[in-house]
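In this view, the complex is presented without one of its protein chains, the others remaining in place.
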């Protein structure tokens, strides 16, 4: 397995106002099968993926440079932690690992001139299926056929559902 | 690990008209951790669980006694097979394994006097999470925190959703 | 997935004196991927595979007909249980699940005229790699590349080692 250097990979960009970041999928480029790995770069004042946890995959973060804040934990009592280079965060499956990363201080202030981009790696197992939970919006995410970060063309189920759109088991059956 | 005999276990009963069956969860009673096993008994003319497939767990059937019919396969072109004692059916994850068992002949006739109950074992892996698909009703089933057949009290996600109730990823997020 | 009937499958035979049995691999014949299933038939007075446990795969037994004895449990204090039709035994990974099946009574007497063959199903997960332990002989079994019961041609490691043939980690390295 040949090394790939992150400098040779293109960024994919997500920009939705306060949520804005760049990502390089290292694992896919290098031929990983059961380990996902991405390099993220968060501009000052911006946030990454919405607050969520996985029920099928464990994730972890390692901070390369810059500073920021991690919101993490049970939705009813999530905590804020400062992030800096050398920080490692374990995110096993379940509500205790709900998380969101931002390039801001704990007061939410990320727009000052001195802030640099927050660069960090995110690792994950690549289990399929996975169900993700978004406590702030009350949504569920479904991934079957390929893990989150995997080949979305291979999915037999792939969608997002309001938590309260559930019906009875026997609905529509006879 | 001590043997348990199926005669010592109580039946759980499901009766919803043409869908009616009895079940004993052998694996739970015996202390299984990663293998599910249930004994099913289908009265003449009745059917088991609605037509469905799993994306996270493989199942298998072994017929002990009686005769019946298996509908199995891709929803757009499912096939009917007769079932008899000694039949083994493999049901790996995915649409090709969508299935429903009935105690009827291939014409759907199961009410004659001569038919005996159809008795069969169902085996499964016990992976969590799992997403099930019900092609006839257009529903999805979600199980996170405990596999299907496992301890429903341990679930963090547990519900059924119409396939077309999906929303955009960013719905409700900022 | 089409049913296969056990009557259509050939027996494979093992005969080594007191250890003698016949087996049909139902799961392989039917196209199983993550669930192994075999039908075993033990003649009166005979025993199945040597006393062993798995560290990577869970197994389970279901007795179809006949009577016999199960030796099971921690090697230092294994127990004997009678087996009869309808018995289900869970064998999760680890020493508590070390087991051997025999077609004999608890006194080891299996040669009487009245005994019939003991017929039972064995189920297993199909995880790879697996390491098996044989407490009576002090051996270890290694399976990498395909699970026990899987395609032995696909194995990168496949062998049996005396437990006390171990060497230091740095042996032969520099």
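First chain written, first letter: the chains are A, B and C, and each begins at residue 1.
One rule holds for everything that comes next: a residue touches a chain if its C-beta (ideal position, glycine included) is under 8 Å from a C-beta of that chain, and two chains touch if they have at least 3 such contacts.
The structure presented is a predicted model; accordingly, all values stated were derived computationally and were not measured.
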| item | value |
| --- | --- |
| Among shown chains, those touching the left-out chain | A, C |
| Residue of A:87, A:105 or A:136 touching the missing chain in the full complex | A:87 |
| Chain not shown: contacting residue from C:31, C:94 or C:117 | C:94 |
| Interface with the unshown chain - residue positions in chain A | 1-7, 26-27, 29-35, 37, 58-64, 70, 72-73, 79, 81, 83-84, 86-92, 96-97, 121, 123-125 |
| Chain C, residues in touch with the chain not shown (by the definition above) | 16-19, 50, 55-56, 94-95, 128-131, 133-134, 136-142, 144-145, 156-157, 159-163, 165-174 |
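The definition used in the following text is that only the chains that are shown with their structure count from here on.
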| item | value |
| --- | --- |
| Any chain in contact with chain A as well as chain B | none |
| Most centrally placed chain - per-chain CA mean versus overall CA mean | B |
| Distance between chain centroids, defined by C-alpha means - chain A, chain B (Å) | 34 |
| Intercentroid distance (Cα basis), chain C paired with chain B, Å | 27 |
| Cα-centroid distance, chain A relative to chain C, in whole angstrom | 43 |
| Residues within chain C bordering two or more other chains | none |
